[in-house]
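Every protein chain of the complex appears in place save one, which is left out.
For reference, chains read A, B and C in written order, and residue numbers begin at 1 within each chain.
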Amino acid sequence: MVVALYKGIFKRDMSIAFQQKAELIQPLMFLLMVVTLFPLGVSPSPETLQRIGPGVIWIAAILSSLMAMERMFRDDFQDGAMEQYVLSGMPLPAVSVVKVAGHWLVSFVPLLMLSPLLAVFLNLTVDMYIALMLTLLLGTPLLSLIGAIAVGLTVGLQKGGLLLALLLIPVFIPLLIFATSAVDSAALQLPYYPQLAIIAAMLLLAVASAPFAIAYSLKVSQN
Amino acid sequence: MWKWLHPYAKTEKAYRLCITLQPWFWSGALVCLFVGTVWGLAFAPQDYQQGDSFRIIYIHVPSAILSMGTYVAMAVAALVGMVWQWRTAYMAMIAMAPVGAVMTFIALFTGAAWGKPMWGAWWVWDARLTSELILLFLYIGVIALYGAFEDKQQGGKAAGVMALVGVVNIPIIHYSVEWWNTLHQGATISKFDNPSIAPEMLWPLLINLLGFAFFIGAVTTIRLRNEIVRRELHRPWVQALANTYYENKRT
Amino acid sequence: MSVLDAAALTCIKRDRTLFEGLSFSVEAGELVYLRGPNGAGKTSLLRILTGLSHPDEGNVFFNQKNITSFPSEYNAQLLYLGHKSGINGALSALDNLSFWMAQHGVKQSPEVLFNVLATIGLVGLEDVPVRFLSAGQQRRVALSRLWLKKAQIWILDEPFTALDVSGIALLENAFNEHISQGGIVITTSHQALSPLAGNHRTFDLEYQW
Partner (left out) sequence: MQFDSFSSFLSMGGYAFYVWLSFGVTAGAMVLLVLQSYLQHKSLLNTVVVEQARKARVKKARDNASM
């Protein structure tokens, strides 16, 4: 019976997300355009693009995720659904995990599907692309989970958008460092499993602790 | 001035005009595309340098030209809508936008596929391909802006302004990208010029261009009819239209 | 025996004590009309009663059990409607209500939903995204949960806002029915309650500087 409740929340989030398709596509277009700026700004020669490629893709992914992140709790908070969730007696950490999973599915999976095009734009080799995919697969849930904590805190504020970026960018730096170094070592045909293992460890830590932090931050902004 | 054009400002007349135009567009498109493609693929001579991969020109160049042409047509429709306050002009602009975006996508994809055997990479930051990509972003901007408005009337006006801003920027983007390309003239990217086209290569190209233009006209009329129905849902003539549509579908 | 008790509640918002040492109790079948000037802390008091926000001092008891230590029992019997309706604009009234009914574990068939929406005067608007409805109609969609979820305690914050005359009569009628069946209604409203809502106890909250 309880699973049905969470399935209900997930289904509701999906239907709300698909009602507002534009809000899903816009961060992706932002990502594509930011990546397009680098060859124009830096240089179109394939060697330079390949060297800066991983960093460009990851930085653009983080920036575009910051834009989509706010949508996670904003609607539910503004129309009062968050209050009803708190009062519905369901454990808030579990509810927030369901909402974070829904948000990850809706905004990061399209990003993963777009990554081949970005790899072609920045002239990445096949092994670099595989490493990039692995780091994205492990890294983006981490972005969602940690991002949800900050979104929970700033959702009550009117001007939360930019503040969210200021809060989250420092926290995303370790992920950025290990992800880009993994792709760089893939470019040099070196093994990149240590970096992946560190990212996976950070993800597991987040999965274990973030839901409670999210639930607490939602309660704080409720008050 | 232009008295004969005024009746088409009213939506029902414009709807009827679309219905009469559509069969002509479709027949023109099918004939020209068939003739142009078969002629280009099978009968036109090979290019002495690139061999048969050159035949992609018969869809790349028409779609590239028409992607630019559709954007200009969109801007003209926006201007007409703005100056003479014609709602149908805005609807035509919105009908054209996705068609132009698809044309730009076709030009991009065929350009990349054509470049692959030459440059060895699926995507190269060649001047024309880059400005074509930026044009696609302009199209997506106009479509996204229109989609963001709940009140389609207001959305049409806003998208119209963006279309005009875009059309002013197209030449600026084109020349700055050209200059950027020559500036970064890396040894790896050989300046790829359109080979001088022999007459028997040119004819299928022109026919295909006409074919694509007819195709754009046909799809735009369908989408214009959609926009008109979407905006006039409660008008009696649309109700009658929907009922007759479902009557003959049911019998 | 009182069902809901507030013991020595104190609430301080932005360094201003809204109320201090506030105690009262509500028996079954009672309609409490919370009155007070703007800024007196009515909304804060209601949110403390529901457990949404915590008082600086004091506790709230439901059937003599502290609501912070036994939240699930209290939540099952509580229905709170704040200023924000809890209805998502992108979804239709039907989707919203069937979602909330499933969350409350109340199995409702579409017919019941359609009937409730009809009694609340929303015929023909059941499948329209809620954002296209007027403020009064959106308020009615939120209020239709009173008919759908069987909860003993109704805590309503300004439920009459944006309602027209027929809406107000409908709601007061529902109050009367609810308290006659032993329910509790605690509500605020910027206009006086008509006798249609049945006998009620007014509770005044002074504005404290």
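Note that in this section a residue touches a chain if its C-beta (ideal position, glycine included) is under 8 Å from a C-beta of that chain, and two chains touch if they have at least 3 such contacts.
Just so it is clear, the model here is predicted, and its values are computed rather than measured.
Peer 1: From the touch rule at the top of the page, work out which displayed chains the omitted chain touches.
Peer 2: In the entire complex, chains touched by the missing one are B, C.
Peer 1: Looking at B:71, B:90 or B:114, which makes contact with the chain not pictured?
Peer 2: B:114
Peer 1: Looking at the whole complex, which of B:14, B:32 or B:56 touches the chain that is not displayed?
Peer 2: For the chain that is not drawn, the touching residue is B:56.
Peer 1: Which parts of subunit C face the unshown chain closely enough to count as touching?
Peer 2: Against the missing chain, subunit C presents residues 118, 123-124.
Peer 1: In terms of residues, what is the contact footprint of the unshown chain on subunit B?
Peer 2: Residues touching the hidden chain, for subunit B, are 37, 41-46, 51-53, 55-56, 59-60, 63, 98-99, 102, 105-106, 109-110, 113-114, 116-117, 215, 219, 222-223, 225-226, 229-230, 233-234, 238-239, 241-243, 245-246.
FYI, only the chains that are shown with their structure count from here on.
Peer 1: Which other chains touch subunit A while also touching subunit B?
Peer 2: Touches both subunit A and subunit B: nothing.
Peer 1: Once you find the CA centre of subunit A and the CA centre of subunit C, what distance in Å lies between them?
Peer 2: 37
Peer 1: Can you give the whole-Å distance between the Cα centres of subunit B and subunit C?
Peer 2: Centres of subunit B and subunit C (C-alpha means) sit 56 Å apart.
Peer 1: Per the contact definition, I'd like the list of subunit C residues that touch subunit A in the complex.
Peer 2: Residues 50-54, 71-72, 75-76, 78, 80, 82-91, 95, 99-100, 102-105, 129 of subunit C touch subunit A in their complex.
Peer 1: Report the residues of subunit B in contact with subunit A in the complex, numbered from low to high.
Peer 2: On the subunit B side, the touching residues are 121-125, 130, 133-134, 137, 140, 144, 147-148, 177, 180-181, 184, 186, 188-189.
Peer 1: Which residues of subunit A touch subunit B in the complex?
Peer 2: Result: residues 22, 25-26, 29, 32-33, 36, 39-40, 43-46, 120-121, 123 of subunit A touch subunit B.
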